[in-house]
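Sharing a structure with you now.
Yeah, one chain of the complex is gone here, protein chain that is, but the others are all in their spots.
Chain IDs A and B follow the sequence of writing; residue 1 opens each chain.
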Amino acid sequence: MKKVLIATTALVMTAGVAAAEVSLSGNGRMGVVYDGADWEFSSRARVVFTLSGTTDGGLEFGGSFRADQAGDGATGAWGADTGNAGSVYISGAFGKISMGDVASAPEALFGDLASVGYMGDSQGTANGGTNNIPYLTLDDGTQSALLYTYSAGAFSVAASMSDGIGEDLGSGGDDQVYAVAGAYTFGNYTVGLGYEVIDWDAAGVDNTTQLELAAVATFGNTDVKAYYADQQDGIIDAAFGISAATTFGATTVAGYVQQIDAIGGGDVTWYGIGVDYDLGGGAVLSGAIQDDDVTGSDPTANFGVRFSF
Amino acid sequence: MKKVLIATTALVMTAGVAAAEVSLSGNGRMGVVYDGADWEFSSRARVVFTLSGTTDGGLEFGGSFRADQAGDGATGAWGADTGNAGSVYISGAFGKISMGDVASAPEALFGDLASVGYMGDSQGTANGGTNNIPYLTLDDGTQSALLYTYSAGAFSVAASMSDGIGEDLGSGGDDQVYAVAGAYTFGNYTVGLGYEVIDWDAAGVDNTTQLELAAVATFGNTDVKAYYADQQDGIIDAAFGISAATTFGATTVAGYVQQIDAIGGGDVTWYGIGVDYDLGGGAVLSGAIQDDDVTGSDPTANFGVRFSF
Partner (left out) sequence: MKKVLIATTALVMTAGVAAAEVSLSGNGRMGVVYDGADWEFSSRARVVFTLSGTTDGGLEFGGSFRADQAGDGATGAWGADTGNAGSVYISGAFGKISMGDVASAPEALFGDLASVGYMGDSQGTANGGTNNIPYLTLDDGTQSALLYTYSAGAFSVAASMSDGIGEDLGSGGDDQVYAVAGAYTFGNYTVGLGYEVIDWDAAGVDNTTQLELAAVATFGNTDVKAYYADQQDGIIDAAFGISAATTFGATTVAGYVQQIDAIGGGDVTWYGIGVDYDLGGGAVLSGAIQDDDVTGSDPTANFGVRFSF
């Protein structure tokens, strides 16, 4: 098998001339996971396609999706080929417009709480994604949703929306979502505000809305992030959480805790702590323990090596 | 489409020595589509793998398929891995033999009418692919069909066939298809003739056949294409169409009209017009309006940016 390394493009193009290109990156992991009942082996490998180009007028455009998100050409039901995985964008002085499986405006600006451990934000079913902030909109691979982001100095703003057509989120009709968010950075602090709406396609049903307040602080090698979310006319009353990550040498320690107060009971607190040790070259030793306060639910744990290529 | 040559291979190989390689290219689009009822966002991103090599004797071989056409290794039911998406080829002085999800002989030589707009030849369900010439055979991802093409000076010929085994096109049995086509170019004109056959695997059922006459003319920056198709023992009586595309500066305007006369009524006329504006670097602003003469069917429209990488 002949291994073909990519890219004479970069070599033959003359200085200053932008060339459209496709580049490859990848990641993987191997280790062991305790799902609250059994220890299991766990591994995966992924490849990411990154597309980029520049117009004659200086606008940048491109997109990105993973090989496993390319889509199934036979059914055309899902994937980057259909617009509900990966995304494309065009950007310039006016900001950046992205379309596809984009994040909601507040998620685009604030992200999630610190990721811990070998599985990152996605350990299994027991405590799946418990460091994720419960944003209200665009977390379900909506087809070709729109995200606009713009930054000017210390200010960043974002707006997101779906067209709603054919997107049934529970009403049985065409449920549309939209959101706005803003952030302001001063010194080592960033504060932000987000507002998300689900406009139900049903007569006499109030929109479900969620207001988020987020703050990030950086002290030396330590990052702290906290948020508070207040939902109206939904299934959650409020949610809040905080995480911290600090790096010393090759070691990073991170932890988070968040609480979801549900309407009609079912409150839950999630927490986790993890340690990473950077082996260099794209390999990181990583382990974590995560748990919640639900009766009868055991802690989960994982340990292994994460790779990036 | 800008092919991104992946390949330090090219750098280390000595002059004259052919090296097999895999290269990447891609495309994407983002915009809005009116499907006759609603405006919706629409986007997608695709990556194309292009395989190529040369034997010691100078034969060229290779293949191509998209990432979303790679196939599903779990089921093996569809994809380039199975031979019903993408294709492979070998070529030399004898011509080119392709196998896989190939076009029928006349489609290989004549193509379709001019593509218009941001969605190219595939706007939605309402007027889907209405610039496509209704070739009789090999438009359904038949597994490992065969296409042979050969050009000598002003003449081009093509032949295509399926093996029929396991390909039920409607008889309930193994329906085989084959086709031949030829084209002759003189000055700015090309004329061609194609003949396609479906050989039904059913006793006493006549073959369905279709004869196509096609002509292409190029005047400066303007291309005109017209065809007439005459079907026997099928569901169509005849079809004809014409398209034109002209480029001035960065702008291209294209339009088409075609009429399908069906056996037993249901005639339809499809038409569309589109404008492209080349932003350079692989990005094109594009919009189109398409419609038909069916009562109760609204026009469709689209506008957005197409990318190639």
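Here is the rule we go by: a contact is a pair of C-beta atoms (placed from the backbone, for glycine too) under 8 Å apart; a residue touches a chain by one contact, two chains touch by 3 or more.
From a predicted model like this one, the values you see are computed outputs, not experimental measurements.
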Residue among A:95, A:166 or A:282 that touches the chain left out of view: A:282
Which of B:49, B:110 or B:135 contacts the chain that the document leaves out: B:49
Candidate in contact with the missing chain, chosen from A:51, A:70, A:260 or A:288: A:70
Residue ranges of chain A at the interface with the undisplayed chain: 1-7, 10-11, 23-30, 38-48, 50, 66-70, 72, 77-79, 85, 279-283, 305, 307-309
Sites on chain B contacted by the missing partner chain, in the whole complex: 6, 8, 18-22, 24, 49, 51-57, 59, 61-65, 67, 70-74, 79-83, 86-90, 97, 99-100, 143-146, 162-163, 165-166
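Going forward, only the chains that are shown with their structure count from here on.
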Geometric centre distance via CA averages, chain B-chain A, whole Å: 38
